[in-house]
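Remarks on the structure that follows.
Every protein chain but one is kept in place in this view of the complex.
Take a look at subunit A:
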């Protein structure tokens, strides 16, 4: 806080984000959106390999949002936000991968 009042503009580190971290996050999120669009529109590689580009771009986009916009890494210990997020993601993984796995072998539905 004292740093903020001295410089009058933005904090150097920590706190709840600085203009710099928001601008970097926004620029990264734009790039990570443009990459899959270019891959799709220009037909990079073949259609199976493109799926990897899309999913990797989405994953990085998710990380950018968490760190640059939602300030996950600035949390004080104990890191309850991170812990509950990891539990949430574990349940997401179980539901999504579990559903796909079960339905792949469901001969009645497919």
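Basically, contacts are C-beta pairs under 8 Å (C-beta built on N, C-alpha and C of every residue); 3 or more make two chains touch, one makes a residue touch a chain; residues count from 1.
The definition used in the following text is that contacts and distances are computed from a predicted model.
The complex includes a chain that is not drawn, and of the options "NADH-quinone oxidoreductase subunit K", "Cytochrome bo(3) ubiquinol oxidase subunit 3", "Spore gernimation protein" or "Chemotaxis protein CheW" the UniProt name matching it is "Cytochrome bo(3) ubiquinol oxidase subunit 3". Residue positions on subunit A in contact with the hidden chain: 4, 10, 15-19, 22, 25-26, 29-30, 33, 36-37, 40, 47, 50-51, 54-55, 57-58, 61-62, 65-66, 69-70, 80-81, 84-85, 87-89, 91-92, 95-96, 98-100, 103, in rising order.
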